[in-house]
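The complex appears here minus one protein chain, its other protein chains still in place.
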Amino acid sequence: MQLAMVGLGRMGANIVRRLMKDGHDCVVYDVNQDAVAALAAEGATGASSIADLASKLQKPRAVWLMIPAGLTGSVVDQVAEVLEAGDIIIDGGNSNYRDDVRRAAKLQDTGIHYVDIGTSGGVFGLERGYCLMVGGHDEAVAHLEPVLRTIAPGPGDIERTPGRTGDYTPEERGYLHCGPSGAGHFVKMVHNGIEYGIMAALAEGLNVLNNADAGLKQGEHSAEVAPLEEPEFYQFDIDTAKVSELWRRGSVISSWLLDLTAAALAQNPTLDGLAGRVSDSGEGRWTVKAAVDTGVPVPVLASSLFERFASRGEDHFANQVLSAMRLQFGGHQELPAGDVLEAGGKKADSSSS
Amino acid sequence: MQLAMVGLGRMGANIVRRLMKDGHDCVVYDVNQDAVAALAAEGATGASSIADLASKLQKPRAVWLMIPAGLTGSVVDQVAEVLEAGDIIIDGGNSNYRDDVRRAAKLQDTGIHYVDIGTSGGVFGLERGYCLMVGGHDEAVAHLEPVLRTIAPGPGDIERTPGRTGDYTPEERGYLHCGPSGAGHFVKMVHNGIEYGIMAALAEGLNVLNNADAGLKQGEHSAEVAPLEEPEFYQFDIDTAKVSELWRRGSVISSWLLDLTAAALAQNPTLDGLAGRVSDSGEGRWTVKAAVDTGVPVPVLASSLFERFASRGEDHFANQVLSAMRLQFGGHQELPAGDVLEAGGKKADSSSS
Amino acid sequence: MQLAMVGLGRMGANIVRRLMKDGHDCVVYDVNQDAVAALAAEGATGASSIADLASKLQKPRAVWLMIPAGLTGSVVDQVAEVLEAGDIIIDGGNSNYRDDVRRAAKLQDTGIHYVDIGTSGGVFGLERGYCLMVGGHDEAVAHLEPVLRTIAPGPGDIERTPGRTGDYTPEERGYLHCGPSGAGHFVKMVHNGIEYGIMAALAEGLNVLNNADAGLKQGEHSAEVAPLEEPEFYQFDIDTAKVSELWRRGSVISSWLLDLTAAALAQNPTLDGLAGRVSDSGEGRWTVKAAVDTGVPVPVLASSLFERFASRGEDHFANQVLSAMRLQFGGHQELPAGDVLEAGGKKADSSSS
Partner (left out) sequence: MQLAMVGLGRMGANIVRRLMKDGHDCVVYDVNQDAVAALAAEGATGASSIADLASKLQKPRAVWLMIPAGLTGSVVDQVAEVLEAGDIIIDGGNSNYRDDVRRAAKLQDTGIHYVDIGTSGGVFGLERGYCLMVGGHDEAVAHLEPVLRTIAPGPGDIERTPGRTGDYTPEERGYLHCGPSGAGHFVKMVHNGIEYGIMAALAEGLNVLNNADAGLKQGEHSAEVAPLEEPEFYQFDIDTAKVSELWRRGSVISSWLLDLTAAALAQNPTLDGLAGRVSDSGEGRWTVKAAVDTGVPVPVLASSLFERFASRGEDHFANQVLSAMRLQFGGHQELPAGDVLEAGGKKADSSSS
């Protein structure tokens, strides 16, 4: 079928390539006309403007936006200007599902359908396919089924879930109509919230392994930090690169994120050069806020988010407050980084707390 | 090569079967002689006692114990009685790595080697192979290499980690000599700690999805519970069974634990009949304690453990204390389960807190 | 000075009483005219309607609303109808500070001032005074200073903070102009967020004390739950009522919430009759959401909120998911409540995870 793509960054362009490879007809537009030309050279129909794009589409038109979340609102408005009742606008970017709910409501009178698609797959999506979480009206989503099926990974060689038989369902092909407008990005949001939690579980565990040699290190604790009490049990020099490779085979925690961890540690076993300032995009935050709104306890998902905040120093004032209190109640001075064990005389006083 | 197995429960028996299928010679013992007879019928050499077992082995003898952790200490002692310097005792069960450290030290004078092997793989291990995390002296571990290679999954059809070339390393075959005695169970311990975290991330996320319909439910909140503020954003009736199946394809969080989740939800989409009292075995606890000992922050791993405690009602007294405080400072009565929204008049008073 | 009070629930009425005791002139209104009559009998001027109330006030009128948060919006509108430029509407209830920001903006054209006051003090406020966190324009807040000073606790016999000298500042008298509209409820919101955290710290700690006798209890753990490893260290039968009383004297954690805990446990040492279903009002949730918005790590505040959610069973589906996964990977059956230690044979198999 025919699909228009607005936004030809890495993901937009790769989705177009995946579609064309499967025989779909793509009309493409980007403010960067070089990007348009590049895909036109690969077989797409280029457009010089959004109006031009619309004019090159058969009805019902389907226009997929793959653009930065901050721009989506205004581009939806521009696209809606040149579309008609029965046409479909697809937001395949990283929008907050609340914006989908609002945009769908706003478009309702025009008869233009709004479909939100959460898209997971990363740089591997071109080959591996993209996992698609779709929200919108039944009619519009049904119309898009051929392109969704192409963009998604398909059943592949993944072992079928026990109990599932017969024809493959959409979810087994890697796309799912999750509900009305917003449902797609809602599910994608939670997906990313889970992703943060899994990443943190792996990272924390590897950090424990990395410190299994604590008993081999001498004199690195000061009187203000609890000394290692049983150093004989922390004498292991664990190779985390090898362990993460090992766990890929037959272990309960084998996973794609573990695959990536193993790859990263194979390339850079000590992770030299990484400062450990971990970014977060909106989904992890929105997941925690949705959980708070609906009264769902998510200590793991929230902790993983807060660890990222702290990794960027956002815990600094809180830590200063703690140091300030300790200074007040016990005269505890802060330790300089790398301070060594002091004579014990000071320790008795800390009984004061 | 030849290996003796003591303890013919599901895992012990399956490891023996996997070994025999690959041509190894197995001598087996269990207090349950029916279990011995069953495996003898499949080709193993049965033993009637531990002494009998030792007599049927060539030196250096290798005796693998696959027995409940609570019994391991005394069986190690019994086996050590009938072995000699250069022989090897393997603990493949769920021991605390600290017991390994102690047992290895205790055996040192006898010249008997002690090898601890953390084993992951569950009920799928017979076919899929077991991920083996090994601790012990180089010499002993080297001697066991042929059986480790058989028990482990091997490279299989798992995509090779980018950057790895040449012959497959042991970790790519699914077994790894992690360090001296205790290192195997230490790595297995952390593996399980991570497992708890990943499981919790998935469970919390699915719980958020499961409550995405909060805005569709009427009158279920009382004056003492914060009402849903923007019900228009929680109107989704998400099918968690379909979503977990979907995420198996192309998503960042695809993992074996997700596969199991999808299987569980495919069989029982509402999870009827499960009370949600979640057990924990020692490894998750030991991981948190090791992290505390070595000063490693593990909020995600610890939270996942505490959620299990709470699922069994171990938070009860704490919650009573909270209710008691609330009753003191604001006259807030506890809400009965399922209480409905009361007239707002009471709410103003809660400003008192 | 003169102040009007709309909403004569416990807090509204007590503030009026505190004001009259200090010589202020109060005009009062409530939909419940009995409440109006009661306060009129104590010296207040009763009003039969909001319009009547307005007519009985000198300009600039100051009208304090002490009503359920859900009603505040519409009552603000009604009161604004009968006021004029220069008059002041005060919201002393539990509003979300975001509503203050919106309401102040909405009133801007009318010239009516909007002042939000977060009020802490509970049932003890009548005697002890109320801690007042105030947001709004300088001019309006300055006009209210006489009543704020009366309602607040004053310096009392609380030891002065070292380094503070000279006249008492407003904050030392128990009220503070925190910033523009919304700032008062923002500070109150965070206050309550902290309150949740402190309450949880006390509750968790007392729960640890309450389980210090774990080693004295026999056979209460099953094979699926990690058994107590060193029962000799958990042989204490601690009296939490006495301990909480003890800590009130000279300890670092002495606090008003501890006072309440000691009072609750003195009355009901076993907390019989409390189900431990802990409510939450909006502030704890809003605090976590504000922290997430601004990238501030708040693991303690969030955990204390999530514990309340879990106390009401909101973790149920997540726990079912965990049990379902365990059933899949290891054949682990859930434990019935109160299950006892099984023979060890089953434990070995749990090595499979």
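Residue numbering begins at 1 within each chain, and the chains themselves are lettered A, B and C in the order written.
We take it that a contact is a pair of C-beta atoms (placed from the backbone, for glycine too) under 8 Å apart; a residue touches a chain by one contact, two chains touch by 3 or more.
Since the model is a prediction, treat every value here as computed from it, not as a measurement.
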Contacts of the hidden chain among displayed chains: A, B, C
Candidate in contact with the missing chain, chosen from A:L71, A:A105, A:A142 or A:L216: A:L71
Residue, one of C:C26, C:V79, C:I117 or C:A262, that touches the chain absent here: C:A262
Hidden partner chain, residues of subunit B it touches: 252, 285, 288-289, 292-293, 295-299, 302-303, 305-307, 309-310, 312, 314-315, 318, 329, 353
Residue numbers in subunit A that touch the chain omitted from display: 7, 9-12, 66-71, 92-94, 96, 119-125, 192, 195, 199-200, 202-204, 206-207, 210-211, 222-227, 229, 257, 260-261, 263-265, 268, 271, 274-282, 285, 299, 303, 307-308, 310-332, 334-337, 344-353
Touching residues on subunit C - with respect to the absent chain: 97-98, 101, 120-122, 125, 128-131, 133, 152-159, 161-164, 169, 171-176, 178-180, 182-183, 186-187, 190-198, 200-202, 204-209, 211-212, 214, 225-226, 228-230, 232-239, 242-243, 245-259, 262-263, 266-267, 287, 290-291, 293-301, 303-304, 306-307
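Quick note on the criterion: only the chains that are shown with their structure count from here on.
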Self-contact between copies subunit A and subunit C, residue sets same or different by half: same
Between subunit B and subunit A, distance of the C-alpha-averaged centres to the nearest whole Å: 26
Distance between the centres, which are taken as Cα means, of subunit C and subunit B, whole angstrom: 40
Contacts with 2+ other chains: residues of subunit B: 120-122, 125, 192, 195, 200, 202, 204, 206-207, 211, 225-226, 229, 257, 263, 299, 303, 307
